[in-house]
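First comes the structure, then the notes that go with it.
One protein chain omitted, others in place.
== subunit A ==
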């Protein structure tokens, strides 16, 4: 049984190698949910990661706030602060 291609793409993203063990044969119904690689932009904006090159100067919190304003979304997080001079990844959610 082969899974939907995107499932393998997740592990390819960071070269993670851990083989799958199948417990039961099962299919997914097209009626529910959306394949992550088929999301439209509106859906993508709500559930994505941006690997952002933060400019030196503003803090991670400031940059996260700017991104939030740019996308007009409610929730934006970042992957950790440093002293003001480095970058953090930002997820608009």
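Observations on the structure shown:
By our rule, contacts are C-beta pairs under 8 Å (C-beta built on N, C-alpha and C of every residue); 3 or more make two chains touch, one makes a residue touch a chain; residues count from 1.
The definition used in the following text is that contacts and distances are computed from a predicted model.
Of the names listed as "Glycerol-3-phosphate dehydrogenase subunit GlpB", "tRNA pseudouridine synthase B", "NADH-quinone oxidoreductase subunit N" or "N-methylhydantoinase A", the one that matches the UniProt record for the absent chain is "tRNA pseudouridine synthase B". If you put the missing chain back, the residues of subunit A touching it would be 3-4, 6-7, 9-14, 16, 18-24, 26-29, 32-37, 39, 41, 44-45, 47-55, 63, 66-67, 70-71, 77-83, 85-89, 91, 93.
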